[in-house]
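These notes concern the structure reproduced below.
Missing here is one protein chain; the remaining ones are kept as they sit in the complex.
To keep things simple, chains are lettered A and B as they appear, and every chain counts its residues starting from 1.
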Amino acid sequence: MADLPNRLERPLSVAAAIAALSGKTNKVVPVAGATWIMRAGSRGEKIDGTFVDLSAIPDLSDIDVAKDKVSIGAMATQDVIAKGLAGHADMAALMMATGYTANPAIRRAATIGGNICTADFAASDIVPALLALDAEVEIVSPDGTSLMSMAEFLSTRRSLGRAVLVTRIVIPRRLQASTHSRITLRKAGDYPVANLSAAITVAEDRTIRTAAVAVGGVEPVAKRWTGFENALIGRNLESGEFREIAGNYTDEFEGRDDTGAPGWYRVRLLPALADRAFRFLTKSTA
Amino acid sequence: MTTSLMINGEERSLTCDPRTPLVDVLRNELRLTGTRNVCREGYCGACSVHVDGKPMSSCLLPVGTLEGRDIVTIEGISQGDKLDVIQQAFIDLDVIQCGMCFPGMVMTLRPFLRDNPSPSRDAVKFALVGNVCRCTGYERIIDAVMSVVDATEVTE
Partner (left out) sequence: MSDQSFADKAVMDFPRRDAHDKVTGRTRFTVDIGGSEVLHAALLRSDHASARIIKLDVEPARKMPGVRAIATGSDVPGRYGIGIADYTLLAKDVVRYHGEPIAAIAADTLEQARAALDAIELELEPLPASLTMADSLAENATLVHPDWQDYEVLFEGGVRGGNIAWEATVERGDTDAAFAREDVTIVEGFYEVGRQSHVPFEPRAAVASFEDGRYHIHASTQVPWTVRTVTARVLGVPESHVRVTVPTVGGGFGLKFDASIEPCAAVLARMTGRPVSIINSRREEQMTCLSRENAEIRIRSAVTSEGEIVGREATVLMDCGAYGGEQVFLTTMTTHTLGGNYKLGAVRICSRAVYTNTPPNGAFRACNGVYNTFALERHTDEIADAIGMDRMEFRRRHVLGDQDISATGQVYDGDVLAPMLERMEVLRAKSGSRKDLAGNRFYGEATTVGTWLIFVGPSAATVNLNYDGSATLVTTGVELGQGTMMQALPQIVAANLGIAPEDVIVKTADTDAAGRDLGVGGGRTTVSIGAASEAACTVVRDKLLGVASEILQTPKKDLVLARGRIEIKGRPGSGTTIQQVVAEAESRFGPISGSGSFTTPPFECMPGCTAGHFIDAIEPVFAVHNCELAIDPDTGKVDILAYRVVQDVGRALNPRAIHGQIQGGVVQGFGYALHEEITINETGAFDQTGFENYLLPLATDSIPVEFDLYEGAPAVGPFGTKGAGEIPILNVAAAIGCAVANATGKQVSSMPLTPPKIAALIDDCNPPLQHDHISPVWSENTIERK
């Protein structure tokens, strides 16, 4: 069957991968952990196009935890990230979003790059974690390398073009502590109905100096919860009442109806998620 | 395109569509049918194999990405009549029903127990979040696991 187009390429460098992605006339698909792509059949789609497998590119999967920033290669898998970030309180949101989600076998396969590049995936745990941590996304295209904020990446990811790769995630280490909470319909194993990542810095007197809160699963794309964030600034962490405060700002969300859970239910979970996250942060910063 | 990899200790060259999930290659071409094909979505774990020693869901692995990797299937872990302790415990405690999920259970649990020699009952359950069993209701599977780890931990 020599006339068939080559259905899988294994470039050995990012440049070669970009070339492989741009040079073709047929459909081409970058492949990371393949855990989304290979489920095409169960979405009623077909596996199609030439796979450009990124797994042979060196350096794309390492993690560098430096004093001022954490840098994670796009091909780093969930389990490797969770292990690499263990013990860093500021990175707890991402550690939890990678280490306590999906299931063990998937955590060994699914990558951070593949996760955030899946635009149709509303329930990602990693996306809100990166939003709350103010992460930046390194992108390589035929025009060169650039860095953009998570928010910008989320709003442009569908239109970046075919020859664009996410190569690295960079997280500045400005924050003190973070966390990720999520609610699934079973105890574990399914996608979260709603999730919430929060990252804060706290003054000596326990007042909240900065707060970043991001919510996933509720709307088609995760987003920051700005009203709630603003209301937290200047509050004493010990004074609690996170549930009540969060309850005042749930109208920032319009829940999505989807198999498994209606939109109103996803929104209903937010105060409880906020409460869990901030009770955790109260403890972890004590 | 040819993919060369090790399967159960033997060098294999595969010429099928490199996007084919490993589970199909194992079952249809190599006739290693112990690796079960159940959900094809990464949820059930019935298709678990070891890739370089780590359990992975073979339904989600395009075979072309496995160039040079070392794959072990359920057929490769028990040499002759010698069973793994966890396999023996499943037999001794009469845990098995339809049996479709058990090869995957073994593939997940063997490395898990190697890395966690005395897990709690709950830790075993969380290790099995990606291994579904429709027949047994799990607890007797966990009983069997607890019977081979640390006898004092067995509850009920």
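The working rule: a contact is a pair of C-beta atoms (placed from the backbone, for glycine too) under 8 Å apart; a residue touches a chain by one contact, two chains touch by 3 or more.
These numbers were taken from a predicted model, which means no experiment stands behind them.
Asker: Have a look at B:T3, B:T65 or B:N131 and name the one touching the chain we're not showing.
Answerer: B:N131
Asker: Kindly state which of the options A:F51, A:F153 or A:Y191 is in contact with the chain not pictured.
Answerer: A:Y191
Asker: Could you list which residues of subunit B touch the chain missing from the display?
Answerer: Residues 27-28, 31-41, 43-44, 46, 73-75, 78, 83, 87, 90-92, 94-103, 106, 124-126, 128-129, 131-142, 155-156 of subunit B touch the chain absent from view.
Asker: Just checking the interface: what residues of subunit A touch the absent partner chain?
Answerer: Touching the chain left out of view, subunit A contributes residues 39, 41-44, 183, 185-191, 193, 259-262, 265, 268-269, 271-272, 275.
By definition in this document, only the chains that are shown with their structure count from here on.
Asker: What whole-number Å value describes the gap between the mean CA coordinates of subunit A and subunit B?
Answerer: Chain centres of subunit A and subunit B, defined by C-alpha means, are spaced 29 Å apart.
Asker: Under the definition above, what is the set of subunit A residues touching subunit B in their complex?
Answerer: 6-8, 10, 31, 33-35, 37-39, 41-42, 47, 51, 53, 55-56, 102-106, 108-109, 188-189
Asker: Mind pulling up the subunit B residues that touch subunit A in the complex?
Answerer: Contact set of subunit B toward subunit A: 1, 17-19, 21, 39-43, 45, 48, 54-57, 59-62, 64-65, 67, 108, 112, 126-127, 129-130.
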